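These notes are about the structure you will find just below.
Of the protein chains in this complex, one is absent; all others appear in place.
As written, the chain order gives the labels A and B, with residue 1 at the start of each chain.
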Amino acid sequence: MSETAVPNHPVEESPFRRFVAEFAASKVALFGLAVFVLIALLAIFANWIGPQNPYDLAQLDIMDGRLPPGSKSVAGYTYLLGTDDQGRDMFSGMLYGLRISLAVGVGSAIFAACVGTTLGLLAAFFGRRIDTIVMRVVDLQLSFPSILVALMILAVLGKSVTNVVLALVIVEWAGYARNVRAIAMVERKREYIEAAACLALPWRRIVFRHLLPNCLPPLIVIATQQVARAIALEATLSFLGLGVPITEPSLGLLIANGYQYMLSGKYWISFYPGLALLVTIVSINLVGDHLRDVLNPRLKR
Amino acid sequence: MFTWLLRRLFQACFVVLAMTIIVFIGVHVIGNPVDILISPEADQAERAKIIAEMGLDRPLWQQYAYFLGGALHGDLGRSFVFNEPALKLIGGRMPATLELAVTAVLMSMCFGIPLGLYAGLKPNGILGRVIMSGSILGFSLPSFWVGLMLIMTFAVQLGWLPSTGRGETAEILGVRWSFLTWDGLRHMAMPALNLSLYNISLVLRLTRAGVRETLPMDYIKFARAKGLSPARVIFVHVLKNIMIPVVTVLGLELGTTIAFAVVTESVFAWPGMGKLIIDSINVLDRPVIVAYLMMIVLIFITINLVVDILYTVLDPRVRLETKA
Partner (left out) sequence: MTATLEVRNLRTHFFTRAGVVKAVDDVSFSVERGQVLGLVGESGSGKSVTGFSIIGLIDPPGRLAGGSILYQGRDLAKLDERDMRHLRGNRIAMIFQDPMMTLNPVLRIDTQMIEAVQAHIKTSKAEARTRARDALGMVGIPSPEERLNSYPHQFSGGMRQRVAIAIALLHNPDLLIADEPTTALDVTIQAQILAEVQKLATDHGTALLWITHDLSVIAGLADRIAVMYAGRVVETGEAADVLDRPAHPYTHGLIGSVPSRNKRGDRLAQIPGMTPSLLSLPAGCAFRGRCAHASTACEQEPPVAEPTAGHAVRCFHPIQGAPA
């Protein structure tokens, strides 16, 4: 009896719980998420996990420079992934590099999301001139490749972590703005917005309490993809010598540092940071791809 | 058609003008080139003389007017570093970049279309899935790292291909090209493949999506009902429909490819414009930066215009609409 009653009265499922269930349906995406969480933890706890503080010169021994993976240091310690030209433990260097890469990538994505979403919402809500101006700028910017825009900005502002983040924000905001505007334009025509307007709610409230929540699911998807793109772009810029300064090396800069030694067969200085970069980007993309399938209402059913 | 073309040209000119302002103002906020280019030991008089020579003491708008007037005559200033006209410098490096980018785009068609066709025809096969997963990698791998791995594998470990440079070149119409010599081609193989990787994924996905979209169409079934061979159905009826979007997108991608050549050229020490701009940014060689950016803008706008025109020529449906 109780068995037949269940399908007739399904348990009220929260949207969040359903989302989690749907997300967990893909093993590949779960794997990607697990890898990403692991990477994030490694980056956050780099100080404790890393056997060495790679930027404390007192801990470095130039005699240990360019040792292949598995070598013993003068002090008897084993370098798992070898050392770079300064005698830094690559594994520790990578953990610290990962931290900077992730911070820059995630940070810029969050800032860009805020700027882009706000402008996109305002463009959609107010329309007319604000819409025209914002969208013209977006069009202009999106018609040029990201690398070129970032290159320009860094050429203007000089190298620093802040400037890299700023450049990435300027490169990325347009993507958010365009997408959010498109979604908000659809939502704006819905009855509930009209109802809110009839109640004479202040526009800030309508935009941020009513419009924004409805734009969130696609926004999350875009943000995930943008984090991966930001990390890749930052690495590229740093590799070109236009990104983070040598005092705060990200994965990209580590790779660049090892470049000159690669031709003489000392592959590990570039290879392992590259592998870390690759795993990070791919794991984020795996999560992002599946999020897109789960959160995109058009694909449902 | 004619008025449409005229309007497009006018729009293009307007964008170029807008970009000159943005680029000029942007670049002239960069640090202070005086500090970098003039040795600290130089005395005050020497500094003033050099500043006056370069026109750096005048107000910004005058510098811009001077710059714009010069630009119209094809004069974008002299490189601080090479003491050569910036445009000539860029022009000298451009063939290397263009041949690399064009080769990369052609390669992306040679690889992307067959792979995409296969993945579209056999979407559930193992190879089809492998191709699609591979294309995700093509999108997400940072190209500089792929370049490094290519060098490591084919140049360092296997020793099959040279790692850097352009190799031997041959001259046609007063320009030196690598693709005319065997050695040049060997040098070009890795950088071109590296640069085309993203485009291969793009073309592959476009082709696959196109195949999936076209195959269930009635006209494909009708073509089969006529008794045509599968080869004719796929290579004429399906492919012709797919080529329009693929060629359009690839045409538009040529500009992006030229821009991304910056990365590939740095990895493979390919002496093109991209390598030049990176070096110039590092030493704040403003005229070269400006000249490069103006050149890129011009290339972008030209490409967009040409693709638009090509598109109307390729697609009979669009052709009719513009005539009407």
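Here is the rule we go by: a contact is a pair of C-beta atoms (placed from the backbone, for glycine too) under 8 Å apart; a residue touches a chain by one contact, two chains touch by 3 or more.
Just so it is clear, the model here is predicted, and its values are computed rather than measured.
For the chain that does not appear here, which of the shown chains does it touch in the whole complex?
B
Just one of B:Met217, B:Ala269, B:Leu298 or B:Val313 touches the chain that is missing; which is it?
If we include the chain that is not displayed, B:Met217 is the one touching it.
Can you list, in ascending order, the chain B residues touching the missing chain?
That gives, for chain B, the contact residues 217-229, 232, 236-237, 240-241, 244, 315-317, 320.
Going forward, only the chains that are shown with their structure count from here on.
Could you tell me the distance, in whole angstrom, between the mean C-alpha positions of chain A and chain B?
26
Applying the document's contact rule, which stretches of chain B touch chain A when the two form their complex?
It is residues 15, 18, 23, 26-27, 29-31, 136-137, 139-145, 148-149, 151-152, 155-156, 163, 255-256, 259-260, 262-263, 266-267, 277-278, 281-282, 284, 289, 293, 296, 300, 304 of chain B that touch chain A.
In their complex, what parts of chain A are in touch with chain B?
So the residues of chain A in touch with chain B come to 140, 143-145, 147-148, 151-152, 154-156, 158, 228, 232, 235-236, 239-242, 252, 255, 259, 262-263, 265, 267, 270-271, 274, 277-278, 281-282, 285, 289.
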